[in-house]
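After the structure tokens below, expect a handful of questions from me.
Only one protein chain is missing from this complex, and each of the others stays in its spot.
Here the chain labels run A, B, C and D in written order, and each chain numbers its own residues starting at 1.
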Amino acid sequence: MPAPDAFLDVRDLRIHFPTDDGLVRSVDGLNFSLQRGKTLGIVGESGSGKSVTSLGILGLHNKRNARVSGEIVLDGTDIVNADPETVRKMRGRRMAMIFQDPLSAMHPYYTVGTQIIEAYRVHNNVSKAVAKKHAIDMLGRVGIPQPNRRVDDYPHQFSGGMRQRAMIAMALSCDPELLIADEPTTALDVTVQAQILDLMRDLQQEFNSALIIITHDLGVVAELADDVLVMYGGKCIEYGSAVTIFEEPEHPYTWGLLGSMPRLDRGVTKRLLPIKGNPPSLINVPSGCAFHPRCAYEAQTGGLGSTQVPELVEAGRGHLVRCHLPVAERKRIWQEQVRPKLEAAS
Amino acid sequence: ACGGGGTDSNTDSSGGGTTTTAAFDAANGKVFNPSDKKGGTLKMAISDSWDSVDPGDTYYALSWNLARLYTRSLTMFKVGPGKTSAELTGDLAEGLGVPSDGGKTWTYKLRPGLKFEDGTPITSKDVEYGVSRSLEKPTLVNGPTYFNDFLDLKGYKGPYTSKGQDNPAIDTPDDLTVVFHLNKPFGGFDYFAQIPATAPVPAAKDTGAKYKEHVVSSGPYKFASYEDGKHFTLVRNDQWDQATDPNRKALPDGYDVTIGAQADDIDNQIIDGSLDVDLAGTGVQPAALSRVLGQPDLKARADNPLAARLNYTSINPNIAPLNNIECRKAVEYAADKTSYQTAYGGPEAGGEIATGLMPPQIPGFQKLDVFSSGADNKGDLDKAKAALQACGQPNGFETNVAFRAERPKEKAAAEALQQSLARVGIKLTLKGFPVGDYFALYAGKPSYRNENNLGLMINSWGADWNDGFGFLSQIVDGRVIRDTGGSSNLSVNIPEVNTMIDGAIAETDTAKRDADWGAIDKRVMEEAVILPGVWGKAVTLRSKNTTNVFVNDAYGMYDYLSMGVQ
Amino acid sequence: MVVGPDASISDQVPVGEPPAEAEGSQKAIEGRSLGQIAWRRLKRDKAAMAGGIVIILLILIAIFAPLIVHAWGYPPNSFHQETMDPATQSPTSTFPFGHFDSKHLMGVEPPFGRDIFSRVLYGARISLLIAFLSTLLSVVIGATLGVIAGFLGGWADWVISRAMDLFLAFPILVFAIALAGVIPDKAFGLSGDTLRIVLLIFIIGFFNWGYMARIVRGQTLSLREREFVDAARSLGARNGYILRKELLPNLLAPILIYATLLIPTNILFEAGLSFLGVGIRPPTATWGGMLSEAVHYYTIPHYMFWPGLAIFITVLAFNLFGDGLRDALDPKTR
Amino acid sequence: MTESTARESVTTQAPQQEALLSVTGLQKHFPITKGLFKRQVAAVKAVDGIDFEVFKGETLGLVGESGCGKSTTGRLITRLAEPTAGKIMFDGKDISHLSTGAMRPFRRDMQMIFQDPFSSLNPRHTVGSIVGAPFHIQGVKTEHGTKRAVQDLLKLVGLNPEHYNRYPHEFSGGQRQRIGIARTLALKPKLIVADEPVSALDVSIQAQVVNLLEDLQTELGLTYVVIAHDLSVVRHISDRVAVMYLGKIVEVADRETLYANPRHPYTVALMSAVPVPNPRRREANQRERVLLTGDVPSPIDPPTGCRFRTRCWKAQDICATEEPPLVVRPGDAPGHQTACHFPVADDEQVVGRTKAA
Partner (left out) sequence: MVSYIIRRLFGAVLTLVIVSMITFGIFYLVPRWAGGTPESLASRYVGRTANAQQVAEAAHGLGLDKPFFTQYWDWFQAIFVGRDFSFGATQAHCPAPCLGYSFIGRNPVLPDILDRLPVTASLAFGAAIIWVIFGVATGVLSALRRGSIFDRMAMGVALGGVSLPIFWTGLVSLVLFSYTLHWTAPGSSYTPIEQNPGQWAYDLILPWITLALLFSAAYARLTRAGMLETMGEDYIRTARAKGLKEHTVVTRHGLRAALTPIATIFGLDVGLLLGGAVLTESTFGLQGIGKYAIDAISANDMPKVMGFVLFAAGFVVIANLIVDVVYAVIDPRVRLA
């Protein structure tokens, strides 16, 4: 997976939080890389470490309560080990982020315009007036009607979708090369979500930036991502192109995710196929394969699941899977057992 | 007079004499640092406020002492240390009053050439007006009531109430003559004539209760500024003529008086010299006391005057079981006088243990020992128990002791009584009352004190002037007790005493009169309605800057008229 | 309810509780209530525990003051004039800070030489009694009105909220002083110290409920929005049931927290009143009263040191404990 | 739900079915007050005159965008809120304005599942007392005592009956939702209104709960009203679906009909906006999507006539003046009602029409 020409290269990223209750291993050995102009989707259950990863890439973890190790190389600079000032200068300018809840992510006391201007002026030595023109420009670009008037509104005067657009405008104000969107549409209605997703796709193409989209909605991933990284318990358990992940997934957890999801594009299935049990605790991560307590095929690993952490191994071209099941067996189960069930229409 | 008051020389001081050596009590009975140098501003301060600077509306000794700076009354006490001040002399008047009609009519002749601060001449009419307005107690509530009681007013109530009427008790045959008509003979009228109420007040400038805000000066100083309850300054009155005034030296150029300062700060400021006098004249605070008495340099700047003041406890004879004289005697015997003394500040700051009412410096004083509290003054418990037995309360009884809540010394006295009476089973409950209403609404109101079972009431009294009448008349005459409250006499209503008082008043022979008052004292003591505590003393401090300092025995504090500054 | 066979609701993938493995991790927290969790958290907070221990000690001291004084001191009101120089009103002892000995552990106070140790101990009784009971009163009034305002809303809320504003607008201290000053000497069949104490409790408690009510109202408002209240309602629960069973258990924590934080305020309040001379009548010892007397003798600092220290320690202990309790019980910090 | 035919028969026969709940002209206006005297100046017209029926044994899905009045509708029919106008008939009886006391007997037959598994369980109560509360409140005696009944219920929803004495905070979101479901089942209700029962749950857990709900329905013959904004979940779970827009129902039909032939432009737009988890369809999908512009208007001051007209690409003058009634449009299946002057025709070439695969 590591590509020499990668724009973003994350190697063995570990982010641990020491807490009163024990060490929280939110991210535990994550590797991936990303090219300019490409989109990576990260999916996984709540608490699987998606947001922590994204904050890690921006270097936003507080040294005092987070232990970050590994490497995050953005265009040649290792963010984990660079000095804070360098990382700060990169934030906003070279990499930017869109957050899940645009209302709480914007400062309630400053106008939308002010907040965009601020983002622009940290990195560009321009006058306020110029920055304001830029802000209006950006608001217009993300499809806010009458941007020159709305620029002086406060976030709470915007509707949910407009806020998220404003967030995007703010994130894009310095033409960042890497854009991370952490659940950008979870708080929005479907119709608005569709607008925002379109907008992001268009803007990404326009700026040719690298995009990481974090979500637990497989539909969103399918709409945007070129590659998909499936996280479970702080680890990557499957990685591949979007088509691969949706059509030839090999990890039982990925199967579970697909089975849990009712789909409008298929007939009504008789029953959903959920994953049994509950997501793992990140403090007492289950021994061996973190997924083994919930895995329907655990028996077939011959006890390996509970004792040994499986390696992330290549299962096909650019397709990596972290599973004890033999490759052939996985392919068989998918083809013979799981897929038919998923596709069974009522 | 409340808040100071009293008079007479120290027993050991001969009167007169001067000294320049700083020593303890150097300004008591002698003039310390005599000087004629004029100039400077004398800085005074007081922690509480007092009733008023209006000469017709004040009853505080300090106020009478101070009023002489800006008003002149008909007569005044002679200015000087020791016994000097026991004598009266003319002030506005050329000399003392001339009695006629067997002491029922008193005539005063004013000095010529007297002027108010605005230059208008002072006439006998102004004196009459001053006295008349002081009769208006509903408006000018504070002053003494001697003129109301003794003048032959024939229903005249004062210039506000009896508008347009002339005061029938005062005649002004010419501009320089004032004649007073009394309703009974009274030999000591010259004492009345020194009350500030006889100071002249121009009728046109009288604003009733608000006159205090601008008192028109007849003395050497006049008000330059006046902020009620906070601060005022006096400056020289250029219309005052030294030639008309043999008694006043008027040394400083002005006076600066701060009201409502913090008591401890006053002490500290006098110690470091940024203040000259504590106007209250009641001595240093407990905090400074140990310092003053302990540090020789400070002690040399302190005096220990004895005030004509009795701190005592009234025993209410109208409630059970104190209506039985034996129970009252039990209280008298059981009380520990030393702790009473300690409560007031010990032998030097507190006073001498009292055995009767009249302080030693009052003429007619005799050493009484009606209820001996034992050799060590700690009470005679055996006699107390015997008295209780006689009273039919062998195991003691319960009652309340009232005191003024804001006065720590009275509170301490109540605590001291509580402890000492508990030794014979008399249980006291302490009840503090607000100072302002102590006499008007609580202890001073017969219905209240009887209904609320106030058996003992802490009290304190200073002579209006140093003679038997001036000391005793307001506290032992049962006829001054009023149902509406407000009397200082809380417990003494003995018909026999009332008659004796009338006799003493009518008595013209001074020696016999003094003896009469002494007898009254004894008779009251025998009734066991007053538990004497201590005759007040104070440790007072003079600043390093003061000159011509001495204790005026008429007021029991430094003489404010004579003091100068370096 | 008769339940159908288990099998019918589990087909290919079991929907039931995950089997044994998950059980293991849950065992550790079996049946632990929020209270127990809070207690565990509190135990870890050393400062709060220290505060708690001091509070318990103080309460014990207050209860057993007569016994302790019997062993180590003198009755609080008894005089020891021999320890004071009557002329200077300062201790006879040459030791600069007054008369100490095995029976006067903190020296004596002027002017009669009363034992400071026993007075401080007896003062604890009054201070704590008044603080506790007035807090209780504030809590009862405040919590009741707060709950009513928050739960019923509408005009009840409007009236109570205005009343709250009103009480918060009063210059409480002055008002309390004025009231304590004009109150009769005998009332409601009580007199003396008992009446004073009852009165102070009433005054302090009565003028302090506004803050408590405001907090409880806020909490109730937010609780009312929680779905479990709707759930109870949808089951047909009456208002009384919802108040008692659903809201009250959740309000106990904030009430407890603010009660512990109100106690130190009330201790200071009482001390302030006594300091200004409108507290308990003399000679009964109170800390504020002792301080106000010590002021007259400020040149000998140990008179004001001991009662001041007593107030400080008590208030600090309650504050520490209250803070700790807040951290332990506050769901936000969980 | 063992037989898919059973469901079909339900849907086709729907109009003839006996209605358990029927709602007519239901309104809820929240007053907005202002000034010293709390003068009412306006109202949030959260629900503004809706009619629908819920038949015995079926599941009615209620979808729509945030703020369109779904929850309010749910609260109205369970009488947690007092309707401003309109009539709610439950099991043949009018319950629209019953008092709390008079409502109590009906509560047994009508229960509600709440959205947020964290706030719907009182953190201070044990699971036992939470699930036992219905017995307690309704004064129901159970055969083997409340504890046994509660444990049976816990087993029924797939929880370990041993957990009787635990507190909600010791459970995961999915488990909590099961506790909530157990509580609603205690009194054997006929109708369960579920307000977003799974939207707070993770996808994998969501499926468990959806399955549980379906299983219970089969088992106990329950009737559901399921409120959700996730159209795929609604489609999965419902027999009939009602689409709401700004306090109004704009379209009702049985599931197949609605998803295959949506008539109302809003329904069309809504469905086209759902992202499809199929990366191969991405390009095609984008072309087919109907992108709505603008925001949902304020329910305080909704547009005249048809409320959707401000965002509708087919809107004409009449839409502003005349409010389209919710009726069966010519040519539509019985029970497929649409409130639109210009419904989208079956074969209409709208940008963004996705045929069911």
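General observations
By definition in this document, contacts are C-beta pairs under 8 Å (C-beta built on N, C-alpha and C of every residue); 3 or more make two chains touch, one makes a residue touch a chain.
The model shown is predicted, which means the values in this text are computed figures rather than measured ones.
Contact with the chain not shown here comes from a single listed residue; of B:25, B:91, B:117 or B:136, that residue is B:136.
Note on the undisplayed chain: of the listed residues B:383, B:431, B:445 or B:513, the one touching it is B:445. Contact with the omitted chain, checked across C:43, C:70 or C:162, is made by C:162. In the complete complex, the residue from B:268, B:355 or B:508 that touches the missing chain is B:268.
Across the interface with the omitted chain, chain A contributes residues 55, 58, 60, 64, 88-93, 96-97, 99, 101, 104-109, 118-119, 122-123, 154, 156, 167, 170-171. Where chain B meets the omitted chain, the residues involved are 136-142, 145, 148, 157-158, 160-161, 163, 208-210, 227-230, 260-262, 264-265, 268-269, 405-406, 434-437, 440-441, 445, 448, 451, 482-487. Mapped onto chain C, the footprint of the missing chain covers residues 162, 165-166, 168-171, 173-175, 177-179, 181-185, 187, 264, 268, 271-272, 275-278, 288, 291-292, 295, 298-299, 301, 304, 308, 311-312, 315-316, 319-320, 323.
What we mean here is this: only the chains that are shown with their structure count from here on.
Two chain pairs are in question, B-C and A-D; the one with more C-beta pairs in contact is A-D. One finds 31 Å separating the Cα centroids of chain A and chain D. Separating the centre of chain A from that of chain C, both taken as means of CA atoms, is a distance of 50 Å.
Chain B and chain D have centres, each the mean of its CA atoms, that are 92 Å apart.
The set of chain D residues touching two or more other chains comprises 175, 208, 211.
Counting partners per residue, chain C has 14-15 as the residues that reach two or more other chains.
Taken together, the chain D residues at the contact with chain C in this complex read 75, 78, 80, 100-101, 103-105, 107-108, 110-112, 114-116, 119-126, 133-134, 137-138, 142, 149, 152-153, 155-156, 158-160, 165-167, 169-170, 175, 180, 183, 185-188, 208, 211-212, 215-216, 218-219. The touching residues of chain D, when paired with chain A in their complex, are 1, 4, 65-66, 172, 174-175, 202-208, 210-211, 214, 229, 231-233, 235-236, 255, 259, 269-282, 285-286, 289, 291-292, 295-296, 354, 356-357. Contacts from chain B toward chain C in the complex involve residues 264, 285-291, 293-294, 338-339, 341-343, 345-349, 405-406, 408, 411-412, 414-416, 418-419, 429-432, 434, 452.
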